[in-house]
Every structure is written in C-alpha cells, then in structure tokens.
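The block that comes next holds chain A.
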Amino acid sequence: MEAIERRIEKLRAEVRRATASGDRVRARAMRAELREAEHVWDEALAALEEKSATASSAPVSRSGPLLPIREQVHQALTVLGTPAAQRLIIAVHDAFFGSPLAAARLTSLRRDEERSFRAAPYSRPYYLCAALTADLLAPARGLLAVSTWPMERRVIGPLSPRVNYLEAAIRVAESLLRAPEPGPAAQRLLRRFAVNIPGAGDGAKPRDPQRVAAAARAELEVHSGEDRAVRSEAAARARIQLHDAEQLFGSRIRVIPRTGTGA
Partner candidate 1 sequence: MTARDVPPVHAEAQPPTIPARQLPATAGDLAEQAVADVLAALDGLPGSGGPDDLTGLTGGRHRGVVVDSPPGAGKSALVVRVTAELAAAGEPVMVVAQTNAQVDDLVDRLALATPGPAIGRLSAENYMPTPRVARHATVSIAQRADDLTGCRVMAGTAAKWATVTNGLWPWAVIDEAYQMRSDTLLRIAGRFERALFVGDPGQLDPFSTITTERWLGLTWDPMESAVAALLRNNPGIPVHGLPVSWRLPATAVPVMAEAFYPFTGFRSGTGPGGRRLEFTTRGLGAFAADEPIETAAAAGWALYELPARHTVRTDAEAVMACAALAERILQRGAVSYSERAPAGELVTADRIAIGTAHRDQAQAIRSRLGLLSVAGVTVDTANRLQGREVDIMIVLHPLSGRVDASAFHLEAGRLCVLTSRHRHACIVVARAGIPQLFDAHPHTEPVHLNVPAKFPDGWEANQALMAHLASLRVRSL
Partner candidate 2 sequence: MTTEARLDRIRGAVPPRNHNARTIAALTSNPGCARRAIMDAAGVDKQRLAACAGFPAPFGQSQFAITRGNAFEAQVKANGCAELLRLLREGLGLPIPEVSYDDLEEVAGNTSRELRHARTRSLLARAAASGADAGTLFDHPLLRLAVAGQQVYLEPDLIAFQLHGQFHVVEMKSFAVIDGQADGDKVAAAATQSAVYVLALRELLAGEGYGPDSVSHEAVLVCPENFSNAPVATLVDVRKQLTVLRRQLSRLERIDSLAELLPPGLTFDLMIDEAGVAFRPAAELTEAIRTVPARYVPECLASCEMCYFCRDEARGTTAALGRDVRDDLGAVETVSAVLGLADGTLTPADEQAEAAAMLQAAARLRRETPGGAA
C-alpha cells in the first residue's frame, strides 16, 4: 500500500514536470503509468474494505422511465415545438418528465438517425433530424428537430433563434398550466425563460405562466412577420433543391480546405 502511494506521488511529479516542460510524449507515457498505479491503489483499498466488510448500501441511481433516448428527446421536442439545442432539450425533459437525459448520448444522436435513415429511408415513424440554415440549407449547428415537422418550422433564418426561443417560452408556459402540480425544475425553467423576455416578470419571484406567455407573444409580434417570410422562402427552395436525405439532414459544401499557411 505505502509503496503504491509513494509510486503515485512520484508519477504525479513526473507527469507535471513533463507537461510543464512541454514534453507531450513523455507526459503521455507517465500519465498512463500513473492511471495504472491509481487503479491498483483503488483496487487494493477496495479489497481492504471488503475484508473490513463495511456493508455499504449499493448505490440507488434515479432510474427514470426506461425509454430509448430518441423517445425522450422526441418528448422534449414535442413540448417545445421548435428546433432546440441539447441544453434546452435536457432542461425541458428534466422539467416535465423528471428523468435525466444522458447528455453524452445526445451528441451522437443526429448522426445515428441520419445513418439509419440513409440505410432504410422512412422506416421509422419519425426521425430526429437537423434544422437547416435558411441561406445555405446546411445543418444548423447543435440544433435538433423532428422530421415530421413542416419545413418552415425546421429552417433557421437570422431571426429564427429568437422566434424559436419565444415560442418555446410560450409552449413551456402553457404546458406548465396544464401540468397538475409542476415541480421545482419546471418552475426554474420558466423563470429562466422569463428573465430574458421583456415584461415577463421581475426579480427572482416565481412568475405566473400566463404573464410569461403574454410577454413572449408581445415580442413575437415584432419578429414573426419578417421571420416567417424568410423561412417560407427558404423552405420552398429546400423542397425543390434538396433530395430526401438532405431535406432532413441538410446539405454540406465540400470545399477542399486549403491548409492554413499561417496567413
């Protein structure tokens, strides 16, 4: 035991010296050894504890409804009714379905969906797909949408991020009204929306959903007209220009990137 701890100390020092002197190669090697040693130490300690037989209760991990991740995301997106980014999807799901979403698995989701679509088009009732940028009809960074939504809803013009945000706020507020007794997570979510919408509420006081929705509608008035114009124009283009897969997952320019010569 002592020996291992001393070794760990020594390795840590080594790694730090290596990184400090910019020697990445050596650092990597040392780090590997260190992790190994730490693992050994952990094992050994664990073994000791087993002997001393401390009946530590097994971890009780909060297990939500065992839906596949795409179902959970679909639920959240359905609440929002607009393309949304990971953070928001997770927050919404947490607020209304009370089970945590594994963020890690979300990142790969869009790629998986695209693969499955290209393998067997339209074999699923819906796909979690991309939102498309209005100008280039390319996938908008980090946004998820539902394939069954009309194209107008899935294209993103310059005003759309704000418009979507306001619409999401309205939807969340309304769902909150419908919910029998909304939990604190839902309350927090609404508050986070309210802070950033003029006239939606003041200070840290819990806000009433109607007021938030009303405020959101008021600002929406300002943007919606112009936004809708851009979106429907883009949607029209998309319907003509893009083939099926692109309709859902966007088109990418493939430029051979010239290697930056520092200039």
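One rule holds in what follows: a contact is a pair of C-beta atoms (placed from the backbone, for glycine too) under 8 Å apart; a residue touches a chain by one contact, two chains touch by 3 or more; residues count from 1.
Selection rule: all candidates are chains of the complex that A comes from, given by their letters.
Bear in mind the structure is a predicted one, so any value in this text is a computation, not a measurement.
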Complex member in contact with chain A (any copy), out of 1 or 2: 2
Candidate 2 partner contacts - residues on chain A that touch it in the complex: 19-25, 85, 87-88, 133, 136, 138-141, 158-162, 164-165, 168, 195-196, 198, 219, 222-223, 226, 250-255, 257-258, 260-263
